[in-house]
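The complex is shown incomplete by one protein chain, all other protein chains being positioned as in the whole.
A, B and C are the chain letters, set down in written order, and residue numbers restart from 1 in every chain.
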């Protein structure tokens, strides 16, 4: 007996849940948890169905495809670790947090490799015996740099790329290779303080709360679908540096909670938003 | 076209969602939102289905009853205000908060009447033109006092009783009249600081967080199913009185959020717990 | 025996705390609580000293003024209710929340009057027997409208103006009459979603957290010193209207917490920021 998650997305119509769950029933699958959402504006239907039983993926998906309307997307996802490649620059906190959570069993990732545009974090990768590829951006064009990264990542066949404080902007071309599969942590409570040095901006504005945003990366910088946001309070005692330090905690927390949601097959992309079922 | 919520509870079995949603489909009802939960320990199935369409309640419920296993409970609930009677003692904050939220349209309650064992809060009831019944407990037995309250409440036929800082313990007999329909706000983060004067207890223990618990009342004092809990931070600067004051804010917030969940037909009782779908 | 709060602000120099507290000691005043902050960037010194004893305000302030460097500001504030005039438009929730908190004793304000540019909320003011001035902005110039408001407010001699969802932008000239004494609640987590319809913006961006900002009003719209910010989580189920509704709760909470800080004489303005001691 196995457990899998069926994610379905299609234009809404009457009887959809009945059709899908009838097929599951016909396949002798038990529904452990079912959550559904219809967007009232777009009329798009989203459903997450956790199934238990003996799976014949091919016939199940065949039956579903015959029943669902044109333009539907469905995926049948196994439980268990997602395969990722992590991209980093020089800051250790997000990578370290992920590595430790994988180590202590609280985050089901299979970290296939780490790619850094600086060499600093290779020592951290080594502690956990994970391949580290140092691909410097110095003296190469952005296009060439991205091609090197893509070529390095490809053999690992990751489910997702995780940008754990990777401080390079990715081109639309790069992003297209991993559409809705690149997860970034942005060091602000988007859309506040877009761009560089958000903590300095937050300090100058005298805010009482700072935050971080985990989101899928799309072609528009800082505009991809938000998966998770977290915040914490600050006060006048915080210098810009203190805010950045406090922010690192929030960044770690938001990124790892987003990754947890992705691991649990709970995140569907919906235009430039997410539906978290 | 109307919108209603179907709440279903029964022992789990394969095909349940398909059966229920098939019936909805047969009745030409559109499923706006569907959330389901199966308790892995007890194997009990819970589902909340928000339906839209033209309802024939009788035939819909008849079809459901025929399809569902023995021991099922289902209810088809309209949208809109719940009818309540609020019981109070002398503290104004929870009652005032509810009255104001009903007044400004943010909480869909129809407050039929207020019952107080003191007269103090009748002035507040008057401001909002709600009948206030002062039923003193002085010089009467608990049984007689409760009988007077029950007799006063009965004609209003409330969906729920709300204990908004009603400081009298209700007998099992009283509770039986409104099984899982009495909502209390308890002035602590249950199960911490059970009993009287929880803020004094919290102060003496030097806690850094205080809380409040909204729960259904059952026969066991402080033991009914928890609907909502909220907390806030405190520090060494808080005296016991300051904690009580801060606690009043949390009490209001937890009670009104619990009431909001009840208004949205999202709370199912599950033994001594709740399932909030 | 009385309790008063001394707020001091001046350029930092060695021995300042000693000088100030020596003077308090000389005046036989007991220091109940003392909190101090020096801005490391500007070198400005801020101190809040809660004093207990028998006060001779004139000689105490005289001694302080002699001791403190040029450019110092200090105020000796009594405990107890602040006198305010509340400005509103048509939304009841913030005004209602303040009225109820004053009523139940949890917020020490003396609400001298309410000014509305619409008539709607006069019924709410009446419930609490507070004078309501309807000063419509229709058919009058902004300057004339503001002059009418100023003339109406002046006799009440308020300590603060509270903009409880007052949806008119105030001119620099108006603001100058109540410098750092106008408290506004902004319906977004500033600086995100500046301007009109922030909840629609938040909805379209698909954020997972919304917030509100209580701030002093200065000449720059949405740019005044932030006193308090609060947030709450939302998810894909929230329509723009749901977000606005959830936002109203946060607006109330942030505004009333900011007012509480002001009542406790804890807020000092520091350029376009606040220091909350």
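We take it that contacts are C-beta pairs under 8 Å (C-beta built on N, C-alpha and C of every residue); 3 or more make two chains touch, one makes a residue touch a chain.
Since this is a predicted model, take the numbers as computed values, not measurements.
Novice: Per the definition of touch given earlier, which of B:25, B:132 or B:193 contacts the omitted chain?
Specialist: Answering carefully, the residue with contact to the hidden chain is B:193.
Novice: Any idea which of C:30, C:56 or C:220 touches the chain not displayed?
Specialist: Here the residue in touch with the unshown chain is C:30.
Novice: Considering the entire assembly, which residues of chain C contact the chain that has been omitted?
Specialist: 12, 14-18, 21-22, 24-25, 28-38, 40
Novice: What is the set of chain A residues that contact the non-displayed chain in the whole complex?
Specialist: Touch with the absent chain occurs at residues 33, 91-93, 96-97, 99-100, 103-106, 124, 127-128, 237, 245, 248-249.
Novice: Applying the definition given at the start, please give the residues of chain B touching the unseen chain.
Specialist: Contacting residues on chain B, toward the hidden partner: 37, 39-41, 189-193, 205-209, 211, 225-231, 235-237, 239, 270-276.
Here is the rule we go by: only the chains that are shown with their structure count from here on.
Novice: Measure off the straight-line distance from the CA centroid of chain A to the CA centroid of chain C, and report it in whole Å.
Specialist: 40
Novice: Measure off the straight-line distance from the CA centroid of chain B to the CA centroid of chain C, and report it in whole Å.
Specialist: 35
Novice: If you look at chain C, which of its residues touch at least two other chains?
Specialist: 237
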